[in-house]
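One structure is given here, and the rest of the page talks about it.
The complex appears here minus one protein chain, its other protein chains still in place.
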Amino acid sequence: MKALFLNCTLKKSPETSNTQAFIAQAEKIFKELDVATETVRVADYNIAFGNSSDEGENDEWPTILEKIYNCEILIVATPVWRGDRSAIAKMIAERMDGIMEEGNDENGRFPTYNKVAGAMVDGNEDGAKRAIAAILFDLNEQGFSIPVNAFAYYVGKAGPGKSYIEAEGDKHEFTNKTLLYMVHNMVALAKSLEKEPIKTNLKKLDKKAEEMSS
Amino acid sequence: MKALFLNCTLKKSPETSNTQAFIAQAEKIFKELDVATETVRVADYNIAFGNSSDEGENDEWPTILEKIYNCEILIVATPVWRGDRSAIAKMIAERMDGIMEEGNDENGRFPTYNKVAGAMVDGNEDGAKRAIAAILFDLNEQGFSIPVNAFAYYVGKAGPGKSYIEAEGDKHEFTNKTLLYMVHNMVALAKSLEKEPIKTNLKKLDKKAEEMSS
Amino acid sequence: MKALFLNCTLKKSPETSNTQAFIAQAEKIFKELDVATETVRVADYNIAFGNSSDEGENDEWPTILEKIYNCEILIVATPVWRGDRSAIAKMIAERMDGIMEEGNDENGRFPTYNKVAGAMVDGNEDGAKRAIAAILFDLNEQGFSIPVNAFAYYVGKAGPGKSYIEAEGDKHEFTNKTLLYMVHNMVALAKSLEKEPIKTNLKKLDKKAEEMSS
Partner (left out) sequence: MKALFLNCTLKKSPETSNTQAFIAQAEKIFKELDVATETVRVADYNIAFGNSSDEGENDEWPTILEKIYNCEILIVATPVWRGDRSAIAKMIAERMDGIMEEGNDENGRFPTYNKVAGAMVDGNEDGAKRAIAAILFDLNEQGFSIPVNAFAYYVGKAGPGKSYIEAEGDKHEFTNKTLLYMVHNMVALAKSLEKEPIKTNLKKLDKKAEEMSS
């Protein structure tokens, strides 16, 4: 079982990323549950704006998409900017629309069906819940199930202030609680779906929708 | 297995509710899958504003809350007003915060753990996705897992215009498709969780969070 | 010149309202600028759910609406619940849609044209900016102009924690800065509009829209 993190910081390596430090804290918990982890720092890739799975020459999104298809658990992790997820988090949400074009020939299920997803958000202040709601909605439409309590966040008081690392977010009990709930529930639901997968035949339902609507 | 709908129209019975007509369409699909349904029209109850499970004298929320505890599948259905869910949908989201105070003595899991939830939104225009994102986030924090594609919506073109009934939303293929996906996936995940429930011990994790944070 | 605050706390008088304390801080600043203030605690009124200016028997919204029509400056002040404005704040936003039905016979301008509006949000944690964005958008559609930096907020760190009064929000420099900017800019724009009002003839533009669209 594998958990993939998409770090949506605006900063390229090797700049320090608070979101990366927050992810590191989550990775420790996954490891205790014997789940392998991998993190992609999206800013280090050349990703084109768009809505398909491949936007052509030099577009490195297909590399990341393949990683998404090879994990059971996906976590989108983003800093807060302007009270919402980062522009990079929005950009990859748009690219993930391509997944919905890749339904299985037989049953129409997207390659992400029976995977689980969650969200992590960190920032110096206000905006985590709006970011989480947007991320979870997008991933839910794009084929993922969302386990109960599938998010974790750290934000400080209103106004400019310390971010996750400097604020010692790794010692903030509420944030650690959300992380523990998130990781344990993600692994639990991923296991439930491994044993008892959702087998909805979307192709059949598409036909039925057509009939109901004529 | 039972599915409960909370109709968050602003209008009391017996006024015509477009949201009620939309729910009726969903109920048909649940019945085909042998799932019983019940609908609560929240506006017909006397619900106090607040954040607890019981706001005292004359508050009828406890009646609704008991219905929530007795279903396996919960759908919050709301009309769009001001580009978002209705004030009644927001009011019950606030009341549902009380659920998080009622964790099991032994393992801390809220009474809603291992239930699944979804959202239905209808309106004459724009606002469905914002409403869905808010509803799903709230239900996810309040103990529900969200099956893949757990929402359905109908909205018309920008500006004043026909609502679900008059617009014949029940013949709008896209909306019916979202309904069919939603209902089938909700039933599928509810069954998966019946056989393979999430057994996270939140009390243990609370203790662990405390240790990690000292 | 008069500034009206609508306090959207969920709690009725005489319960302590953090939002009321936050408003008191804003009132002091208005008074320094010789602007009279009045605060309506919406929870103390019997307001019906709906979208018109008068929802009939026992509905006390008309009383509040008249106060809105008699001020030059309107501030919607709300606590954060579920990462967004309160259900009461949403309820009054829906009621204010009635304003758009009351355009002047000659020029179609709503009674709120040339008034200015702003938002104040307080909470123990995350959600201020989402609430502000929703409030300002609604008021802008309902006839108000929004002066630069027309909002103020206080929220604490992620998780349960102290609210405005206990956290001494009245000593939080960032929050006070936003309050000062808000009040001074609201008064400035209200004065600009008194001298140089917006005189757009909406009736003419309605006719023009019709012509452009045929």
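Here are a few things to note about the model shown:
As written, the chain order gives the labels A, B and C, with residue 1 at the start of each chain.
FYI, a residue touches a chain if its C-beta (ideal position, glycine included) is under 8 Å from a C-beta of that chain, and two chains touch if they have at least 3 such contacts.
Note that this is a predicted model, so its numbers are computed, not measured.
In the entire assembly, the chain absent from the figure touches the shown chains A, B, C. Across the entire complex, the residue among C:Gly50, C:Pro79, C:Gly98 or C:Gly143 in touch with the chain not shown is C:Gly143. Only one of C:Val42, C:Ala167 or C:Leu189 touches the chain withheld from this view, namely C:Leu189.
Chain A meets the missing chain through residues 10, 43, 49-51, 81-84, 86-88, 90-91, 93-94, 97, 134, 137-138. Although one chain is not displayed, chain B still touches it through residues 82-84, 125-130, 133, 153-160, 172-175, 177.
Annotation for chain C: contacts to the undisplayed chain at residues 112-114, 129, 132-134, 136-137, 140-141, 143-151, 170-174, 176-177, 179-181, 184-185, 188-189, 191-193, 195-200, 202, 205-206, 208-210, 212-214.
Assume only the chains that are shown with their structure count from here on.
As a whole-number value, the distance joining the C-alpha centres of chain A and chain B reads 23 Å. Residue positions of chain C touching 2 or more other chains, listed in rising order: 82-84.
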